[in-house]
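Apart from one protein chain that is not included, each protein chain of the complex appears where it belongs.
Presenting subunit A:
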Amino acid sequence: MKEIVRVKLENEMDLILAHKRAMKLCELTGFSLMVQTSLATAVSEIARCAIEHGQNAVLILGIDVLTGGRKILKIVVQDPSDFSGRATEAIFYAKRLVDEIETIKSSKETKIILKQQLNFGGTITDTKVDTFVKYFQNEPPLSPYDELRRKNLLLQDLADKLKESESDYQVLTDTLPIMMFSVNNRGVISYTNRWLQDYLGATPKELTNVSWQNFVHTSDYSQFSKDLSNAIQRQVALKGQYRFREKSTGEFLWHILSVIPLKNEKDIVTRWIGFIADINAQKLVEQTLKDNRGLKEAQEQLFINQRELQQKIIELNRSNYELEQFAHLASHDLQEPLRKLFFYSDVLRKRYATIIDDAGVTMINNMNLAASRMKELISDLLSYSQLQQQKLEFEPVDLNAVMEEIMRDLDFIIRDKNAKIEVDALPIITGNKLRLRQLFTNLISNALKYSKKDVHPIIKVSIVLPEPDRVLINVRDNGIGFEDQYRERIFGLFERLHTRDQFPGTGIGLSICKRIAELHHGTIAASSIVNEYALFEVTLPVNQNLNLALND
């Protein structure tokens, strides 16, 4: 039914209004005065009963379209209570005045419906019906009472609609999986939806009074409070990502917080509204992507490093090969012409002595000395380059026997310098005898060489056992020593601390010592006080682990 106008039925005044409106609608719809009067009378009869016996009765006037397009005037009197029992008489009268009367009862209300068929239904179009509605809306009030009634009715209607939309809104906000709230300008939280209360486990009052520290992750809190105070101070919107604690699980999940200030027409913030939405899944995906990216970068770096390493190995192999070539060159091709030089100078000195004068002999001798230096250099270099590529064969070595051999070899110079060499009883260790002999020969001949001019050299070879499987052999002299800054450098290839005039040498001896110690998986270190002593500490394993030896 299309409603046109309604009248609340509370008192006599309403009855008059109902009668008048029924008359008017009949007139508008084109009924004759007779029909107008009878219909209005019937309406009055029923309305009177509703006013007298009903609780909250209403009269509704409207037009209904029946099947087949026929239109009828429909007048409904409805009330929450069943007043029809007290209206039998009225219905009886009314029945004679209208086409049809129907009574419908339900648990909610009782309706008495009067129906009158419209004669010229086709002329009553929807637009026409709308003009009827407008007519009654703009109808000048019949009386001050009528005006008041009307305004009340309008207000009531608005209140109902507001209530309805509010309840819709409430349902909506309560079922959304998002936290919503509003805060007044004094900072009091005035509204929170159910999701927020369930998630944080707090009422608006609790949220106002308790610190947010209880709800925000410790790591995010300082940023959160900074952002919040900034927004409040500058009265601007806040948007940020923080972890909020879920009361039921105790877990902190990532959320996005958005708070907007609402301003009145004077541009003053009256309150704030905001929402907190779960973005944990998104964060997890982001983090995973980031992790993957990190992993990928690490992989790429690893790949680059491997390639560099490969390149280095290739370069190293090449330089090892070159070193091998050099060793070959040194062992034969360099020594060969040198040998001839020695030989021919010897022939010159011996066979041609009678025809060469003293100056010539001196030159031949100088040539011989130069050739000797070269021979020494070649032999040291050869020795060192052989150590670079050689794998050592290990056997039990009695270090005492090694020392005795060294003493014999150096016997001449020991006597010459009137040196005293004190050697502790040494152990038998696994090593390469030839190389160990070379190592200690170099150390002891250095000690003899770098002695002080007027002091007889005293060299002490002592032993310390720092660990059960390692020996520490100290070679200490009373010579000129060296400055502490050179303690590392002296082991470098070709490093010499003195000019050849002071001390002859190639600068390879200690490099050889270091290499031999390393080939034995040991170490060598030097320390000194200038003009007091030099101390060389050689640490060697007692046994050579076969695997370690193979790795070298």
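Keep this in mind: a residue touches a chain if its C-beta (ideal position, glycine included) is under 8 Å from a C-beta of that chain, and two chains touch if they have at least 3 such contacts; residues count from 1.
Methods note: contacts and distances are computed from a predicted model.
As stated in its UniProt record, the chain not included in the shown complex is "Response regulator", which appears among "ABC transporter ATP-binding protein", "Phosphonate transport system permease protein", "Response regulator" or "Polyamine-transporting ATPase". Across A:285, A:298 or A:347, the single residue that touches the chain missing here is A:347.
Only one of the listed residues, A:251, A:286, A:336 or A:518, touches the absent chain: A:336.
In the full complex, subunit A makes contact with the omitted chain through residues 331-332, 335-336, 339-340, 342-343, 346-347, 350-351, 434.
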